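With one protein chain withheld, the remaining protein chains of the complex are depicted in position.
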Amino acid sequence: MRFVLNGKRADVDAPPLKRLLDVLREDCGLTGTKEGCGEGECGACTVLVDGVPVNACLVPFAHARGRRVTTIEGVRGRAAAAFAREGGTQCGICTPGVVMAAATLGPRPTAARVRAALAGNLCRCTGYAGIVRALAGRRAAPRPRVLAASRAAKTTRG
Amino acid sequence: MATPLSRLALRQPRSLAQALRWLRDDGPLVPLAGCTDLYVGVHFGAAPGPCFLDLADLAPLRGIRLRGDTLSIGALTTHAELFGSPLVRRRLPMLAAAAREVGSPQIQNRGTLGGNVANASPAGDTLPVLAVAEAEVVLRSADGERRVPFTSFYTGYRQTVMRRDELIVRFEIPPVRGRQWFRKIGTRAAQAISKVVIAAVRAPAPRVALGSVAPTVVRLPRTETLLASGGTLAEAQALLQDEIAPIDDIRSTAAYRRRVAANLLAQFWAETGRPVRAR
Partner (left out) sequence: MRVVGRSVPRQEGLDKARGAARYVDDLRFPGMLHARTIRTTIPRGELLGVRLGFDPNGFTIVDHRDVPGRNVVALIQEDQPFLVEREVRHAEEAVLLLAHEDKETLATARVDLEYRREEPVLDPERSSHAFKQIAIGKGDLGRGFAQADLVVEGEYRTGRQEHVAIEPQGVIAVPSADGMTVIGSLQCPFYVQKALAVLLGLPPQSVRVVQAETGGGFGGKEDYPSIVAGHAALLARKAGRPVKLVYDRLEEMAATTKRHPSIVRHRTGVARDGRLTALEIEVLFDGGAYCTLSPVVLSRGCLHATGPYSCDNVSVRGRVVRTNTPPCGAFRGFGAPQTVFAAEVQMERVAEALGMDPVRLRERNALRPGDTTATGQRLGEDASALAVLREAVKRSGYHHKRRAWRGTGRGIGLALFHHGAGFTGSGEVMLASRAALELTPRGARVLVASTEMGQGARTTLAQIVAEALGVPLGRIEVAEPDTARVPDSGPTVASRTCMVVGRLLEACALEMKARLGGLSPAAYLKRHGPLTITRQYEPPPRGAWDDSTYRGDAYGTFGWGCTVAEVELDPVSYELRPTRVTAVAEIGRAVNPLMAAGQVEGGTAQGLGFALLEEVVMRDGRMANAQLTNYLVPTTLDTPPIDVTILESPYRRGPFGAKGIGEMPMSGPGPAVANAARSLGLDVRCLPITPERVLECASSSTESVPTSTRRR
């Protein structure tokens, strides 16, 4: 079946009802897209189909016919560096799905927009703080303050 | 354990007519569209099947348009298309609101209105909206077209009047006069199944529908009549309890659902009683 994969024409022979997730991981050898639940709840399998984020575990391969499919392997841009720099990735298993779901955000999204776009992506490591920081900047999710304990507040009053 | 693929088959019709012929002659075939409920079932080995009918390319099932005064929404319209449509946002803002609350962005990009309705879950987020909007479900079979009022569409828990050889092609919604209101109380703030969901219209003859409080979505005819005839809110909240039948389940309790349904009625009444404020 013909479709466009990461900008290149692809022709893959796989059963039409096979999950797109499995076609990508097994038939196409692209293991960047992950399976976290198989029930469309965690978003780790997020890919773009015609530019729009979907859960690849819930898409039959037949529905990719003639469409543009983009996986994490096909993403260019500065998102990856921002994630690495701002603590947006810890164990990393949710990160490809997060980066794909965030692909629809514009250049300088607000924290609220980031959270809305990523409402379908579960992360268990970061508390989403590093992810918001990576995508919306340090003003949206400030880095920690670090102080000597001796400089902490001296009173509980107030 | 996932339903084995080798036991499943997919038929891909090139036209609606072909699809309907196959449904009549080669059944049973299970229609497949966004797959956001179906594939969860497949994954847990609880899917219907084994033969599926792919609706994805059927043009007559797509599109949002105004036909005279009637808003016509194709069955294959996704939730994202619903809240992205200026026409839906203008004419049926409560449907746009509901569509935004279904699942997650990934689910909204694939799940369809027809799928939400055909899946027949009592917790379906768009169902109370269609119930108060008094939509008409347009069904087609190889024998022709049939129209069913949405309020008569469900006959029991996960049961509809649809015949096996029928497809939902579109929904037709007459103009809704009055202020529209929608709220979903989910299990959490996003990616949630509703515990109680309400759609309502404030008009001289108010309309209220609730999901997740009975085996099907329900309108509240006696509560509506009481409100129309000037009954108090407290009386309406009491009457409402007789028109719903919530249960304890894995997500919530009957007691919670009863109380919250009453609270939602009150919130609807209070918020739609005010003069219109710019959003």
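The chains carry the letters A and B, assigned in the order they are written, with residues numbered from 1 in each.
One rule holds in what follows: contacts are C-beta pairs under 8 Å (C-beta built on N, C-alpha and C of every residue); 3 or more make two chains touch, one makes a residue touch a chain.
Keep in mind the model is a prediction, meaning the values are calculated, not measured.
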Option touching the unshown chain, where A:54, A:69, A:103 or A:129 are the choices: A:129
Touch list for subunit B against the chain that is not drawn: 1-2, 4-6, 40, 44, 183, 185, 187-191, 193, 250-253, 255-256, 259-260, 263-264, 266-267
Hidden partner interface residues of subunit A, rising order: 25, 31-39, 41-42, 44, 71-73, 75, 79-81, 83-96, 99, 111, 114-116, 118-132, 141-150, 152-158
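Criterion: only the chains that are shown with their structure count from here on.
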Computed distance of Cα centres, subunit B from subunit A, in Å: 29
Subunit B-facing residues of subunit A, complex: 15-19, 38-41, 43, 46, 52-55, 57-60, 62-63, 101, 104, 116-117, 119-121
Complex interface listing, subunit B residues touching subunit A: 2, 5-6, 8-10, 12, 32, 35-36, 39-40, 43-44, 52, 54, 56, 80, 103-107, 109-110, 189-191
